[in-house]
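Removed from the display is one protein chain of the complex; every other protein chain stays in position.
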Amino acid sequence: RIGVCYFPEHWPRERWETDVQQMVEAGIDVVRMAEFSWGRIEPERGEFDFEWLDTAVSLLGDAGIDVVLCTPTATPPKWLVDEHPEILQVEPDGTTREFGSRRHYCFNSGVYREESARIAREMTERYADVDAVVGWQTDNEYGCHETVRCYCEDCAAAFREWCRERYDDVDSLNETWGTAFWSQQHGSFAEVDPPRHTAAEHHPSRLLDYARFATESVVDYNDLQAEIIREANDEWFVTHNFMGHFDTLDSFSVGDSLDFATWDSYPTGFAQDRNTEAVTDDRLRAGDPDQVSLNHDLYRGPDGFWVMEQQPGDVNWPPRCPQPGEGAMRLWAHQAVAHGANVVSYFRWRRCRQGQEQYHAGLRKHDGSPDRGYGDASRAAAEFAELGELDGVDAPVALCFSYEDLWALSEQPHAPEFDYWGLVGSFYRALRARGIQVDVVDVSPGADIHLDGYEAVVAPTVHLADESLAGQFEAYVADGGSLLVGPRTGYKLPGNRLQPDLAPGPFADLVGGRVDQHESLPSSVETRLSYRGEEYGYRTWAEWLAPDGGTAVGEYTTGVAAGRPAILEHAVGDGSVTYCGVWPEEDLADALLVGLLDRADVSHAERFPETVRVTPRDGYVWILNFGADPVDIDVGSEAAWHVGDSSIPGFGVGVVEAGLADVSIT
Amino acid sequence: RIGVCYFPEHWPRERWETDVQQMVEAGIDVVRMAEFSWGRIEPERGEFDFEWLDTAVSLLGDAGIDVVLCTPTATPPKWLVDEHPEILQVEPDGTTREFGSRRHYCFNSGVYREESARIAREMTERYADVDAVVGWQTDNEYGCHETVRCYCEDCAAAFREWCRERYDDVDSLNETWGTAFWSQQHGSFAEVDPPRHTAAEHHPSRLLDYARFATESVVDYNDLQAEIIREANDEWFVTHNFMGHFDTLDSFSVGDSLDFATWDSYPTGFAQDRNTEAVTDDRLRAGDPDQVSLNHDLYRGPDGFWVMEQQPGDVNWPPRCPQPGEGAMRLWAHQAVAHGANVVSYFRWRRCRQGQEQYHAGLRKHDGSPDRGYGDASRAAAEFAELGELDGVDAPVALCFSYEDLWALSEQPHAPEFDYWGLVGSFYRALRARGIQVDVVDVSPGADIHLDGYEAVVAPTVHLADESLAGQFEAYVADGGSLLVGPRTGYKLPGNRLQPDLAPGPFADLVGGRVDQHESLPSSVETRLSYRGEEYGYRTWAEWLAPDGGTAVGEYTTGVAAGRPAILEHAVGDGSVTYCGVWPEEDLADALLVGLLDRADVSHAERFPETVRVTPRDGYVWILNFGADPVDIDVGSEAAWHVGDSSIPGFGVGVVEAGLADVSIT
Partner (left out) sequence: RIGVCYFPEHWPRERWETDVQQMVEAGIDVVRMAEFSWGRIEPERGEFDFEWLDTAVSLLGDAGIDVVLCTPTATPPKWLVDEHPEILQVEPDGTTREFGSRRHYCFNSGVYREESARIAREMTERYADVDAVVGWQTDNEYGCHETVRCYCEDCAAAFREWCRERYDDVDSLNETWGTAFWSQQHGSFAEVDPPRHTAAEHHPSRLLDYARFATESVVDYNDLQAEIIREANDEWFVTHNFMGHFDTLDSFSVGDSLDFATWDSYPTGFAQDRNTEAVTDDRLRAGDPDQVSLNHDLYRGPDGFWVMEQQPGDVNWPPRCPQPGEGAMRLWAHQAVAHGANVVSYFRWRRCRQGQEQYHAGLRKHDGSPDRGYGDASRAAAEFAELGELDGVDAPVALCFSYEDLWALSEQPHAPEFDYWGLVGSFYRALRARGIQVDVVDVSPGADIHLDGYEAVVAPTVHLADESLAGQFEAYVADGGSLLVGPRTGYKLPGNRLQPDLAPGPFADLVGGRVDQHESLPSSVETRLSYRGEEYGYRTWAEWLAPDGGTAVGEYTTGVAAGRPAILEHAVGDGSVTYCGVWPEEDLADALLVGLLDRADVSHAERFPETVRVTPRDGYVWILNFGADPVDIDVGSEAAWHVGDSSIPGFGVGVVEAGLADVSIT
């Protein structure tokens, strides 16, 4: 289904009926509204004006369109800030984040929690019996603009309380963190502060716990809203629109209190501003397909997911803002559906004539005429209607992911280039190049991971680990599973202290060896290894392995490391494990992956170039062309094409009934 | 005339007579003094010591030298700061700008306005009847070191008052800014704050109004001083020394209360620290000629202008400080005069032995001996005396400029490379390469622009616009004018909201089309178009045009844009308009310009290389060589050379009686 984000409050009422009619014509049947509307709904304390929203909801409902409403808490209005300046966030150096953009409130402000509950109650009670409203989005993009972590006094108090609950007595905190280093012992929980500005780097254990605390503050804040929404009408779904490739918020945790997750997908922006790889011409026009798909898979739950905001054309916030390739807005919608999206909702209906996002396109231009995305969205809507209801994604491979690992590694990357997303992305890209559908599994310490159903498991790293976590992997392998594990695994205890033993700590028995040494390296150094007789490149990180039970199947060929083991294989029970002690370059990642898939008997495609992605769902295979050049596909002459045909134009799409292994580029 | 900036307070009194005598020998007949002398004049509150300045003024006066005095308000002394720390400026994050350099005061401090008036009255009354004193410079380089905009409480109060006066009621502010976006409505003027530190970007309309407010604060502050000066002696002129290539101060506005403008010209510094183009060897030695000339033309008024501070040799503040080319200090003086300068005053008489600028040369070295600039200045003085009184500059072409456009575009550049000065400079450089003299015309919203006298008008962009502004351009063209308009024109209303219609909004009828799409592009992308059968390059910004009445004379040949119109021509009334939807590379700018000049029947030179500039004034043509290599000029054998001859050495000058079109490089 195709949706759109709509801001009636930005436009004259006379226009609304036209808008709704044009939505219907485009095949749009979901509309999100009101996420920044607090100032319009409550222009001064206690004076509510819902009439405009009532009207908009009923116009949409009359047209058969489902409405998703939002709590408007991402933008507390100025009168509230002036009344209670203590709700504002504070930087590590004590500077206040003032009113004038958005997300200026602190999640731990007691005053703001009350105010949030008050406005949420007002809104949800008003629409509790309105049929057109089918569910709610809480707030908007929690944490955008680096606002998960705040350093105000309310946060300091809440962090102390959080530590008290987690550790019970302060000696336990001291022991878990390891505060004997540099005289960082705390005599009581009252002595614990947020990690504010210091002369040198912070204690990594304090940083990690502050990251956890900050995420949990959002969870608590979100729970408060979710509860109020469900109190008003327990048939409503509750969701939130997460961001893409986002670091500071553990979306698994927040997701626990949602019915399903949604996220905001801006491919050409992400390719520029949060990608460690080169910005090619094709990525400028259609994004990095694997970067986007990884987020689809990350947010997909048992009931799928939505793209709540889909890039509609050119946007305002990346370094440069090229026009997307011809048809790219349709391509992205197909990509989302291939990865299990139930709704693809474009942001936004119409380019806005005011404020910070005037340079951000909509499906319609600011004069109301159709913009480039309108045709793309309409075409996608028609094609999805044609394809009908689809089964969910059936992924043979699990990809392990942990926000806590991300945090720990970003505190101590050991090289500017060591980026968690980049490491995970290297393994993920290799899987996608072979057309494999992937489920993303949370492997944070304490997680209860379910690997049973998967033919193979890929863990780019499992950095923080205890015996329990390692045990779950062992059980999976012993039971016949095939596992590929990457570097820096098992280095740290959950408290962000080194394991008592050498890495991979509790994984040592499983992988059949230990890490003798590690090093981080600049790109100026030649870094190569041999794996099963072929030479490959690696980057940034290297471990010198000492096999103990496992077999060295790769060894370094350059530098001080030359001759030392780099990759191990180990048969355990009915299964097997490959441990890769480096960050692999693309060819090595593919070689490791193909080895894993073959051992696990997982069918895969030939290796596609990055600009072409093949993705199976429900008996169909989507062929998605993220390049400007056309591509000819060979899938057998009798295959049934439901969208397009074997000649896929630049930025085009084909959907064919076929098996993954049958599709190739001619 | 040649002048110099003199600081007798830095040197022993015994030396002053020698100094004056050497000035006379050099042909210097204007001296500026006292702009940082408050601490010397009033060492403690109410204790004045004018005796030293009396002496210096009378020594100069006796030698027949005109004296320009300055109010010393750019450097409030420490005792005043300690008495009233509230006069200090404040950063957006709340940090105070402390005593210890200069320009630490806030323009909106009521206390400081009183103190400024007090010291200005003391000084002007003292010299009211001294004949040697011919005029005053207010303060010094308003806004230097990014000090136009302050974020203190006095500024907050003044901004609220400014908003109240501009908008009268707060709903009008809300509507003009467009505060329905992100709940940024204000319930009263008391709720309006300066744009201090926020989590994300500010509302562009708030930013633009703060920029206007800040400039007007300087205007008010300057008016206060100008009034006091004129009260003391209404035959004095009042001026101020502006900076070059400076963003945050609208010099047109400040200029309204001055008799004429002066500015401070440091060619080799500007070429390094505020130029988006490459720093070539020649630019290191003699500056970028067009960058300097643009500022001459910008500050030139009906009565010309002065260079109040002319670079005298090596300076201290650019990244590196090479020695200027041999003779460059004379070259710059000629350049200034060719562009209409009445006085070229070198900064400064002698290298200083104390404080922040010890690495800044003067006409004399710090031991008193002549420095490189002394000979250059003396030679220029003699040559100007020879040439005698000159008529003002007669410019056939107007170049449109708007500080408000500069501010709006720097808030939302849409690409790091999109720089207003750079865009204007591209068109200006093309004009200068053809020897055209240019008047710079203020086209800010609300400006009353006078285009009537010009053969042709070049508007690199007119970004903020209303019907009235567009109407003035239409009238000019309808009346037979020739107009060239660049990209991003007519995008926004004066309040920094998008126009209701597609760009160029109120200019659409005039240019004969609209902007269908725009995009910003990194330099890695190939960006070319064809114009009248030739291929040319463009950069950074591209608009896909939809002709409506106009004719597409250029179209894209690369990228997603290929095949779409890029340049329009439109005949309107007795005139014609060219609309260029891209930032043109040099060859394209030249081709567009030559087309314009030919249509307008403006005589021009052949296209000179950047290091050679030809400039007509009063029947003479200056040939200025900004390169290290000599240049031979062909201007006909009977042409009369008043300075130099047809062989112009590196960094040399020739002045010849000739027509612009007759001059060429052999």
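Order as written gives the chain letters A and B; numbering starts at 1 within each chain.
We adopt the following convention: a contact is a pair of C-beta atoms (placed from the backbone, for glycine too) under 8 Å apart; a residue touches a chain by one contact, two chains touch by 3 or more.
Because the structure is a prediction, the values reported are computed rather than measured.
A.B. asks: Thinking of the whole complex, not just what is shown, which of A:Val111, A:Ala128, A:Ala475 or A:Leu502 touches the missing chain?
C.D. replies: Hidden-chain contact among the options goes to A:Leu502.
A.B. asks: From the list B:Arg97, B:Arg126 or B:His240, pick the residue that touches the absent chain.
C.D. replies: B:Arg97
A.B. asks: Please identify which residue in B:Cys321, B:Val393, B:Leu529 or B:Leu597 touches the non-displayed chain.
C.D. replies: Result: among the candidates, B:Cys321 touches the missing chain.
A.B. asks: Touch as defined at the start, partner being the missing chain; which of A:Ala382, A:Ala478 or A:Val525 qualifies?
C.D. replies: Spelled out, the listed residue whose C-beta touches the missing chain is A:Val525.
A.B. asks: Could you tell which one of B:Met329, B:Cys352, B:Val443 or B:Leu588 touches the chain left off the display?
C.D. replies: Of these options, the touching residue for the absent chain is B:Cys352.
A.B. asks: Contact with the hidden chain only, please: which chain A residues?
C.D. replies: The missing chain touches chain A at positions 93-94, 177-187, 191, 193, 195-206, 412, 414-416, 497-502, 517-522, 524-525, 544, 559-561.
A.B. asks: At which residues does chain B meet the chain that is not included here?
C.D. replies: 9-10, 36-40, 43-44, 72, 75-79, 82, 89, 91, 95-104, 144-147, 279, 281, 284-285, 314, 316, 319-326, 351-359, 365-367, 369, 372, 628
We take it that only the chains that are shown with their structure count from here on.
A.B. asks: Suppose a student superposes the Cα atoms of chain A on chain B; what rotation angle should they report, nearest 5 degrees?
C.D. replies: 120
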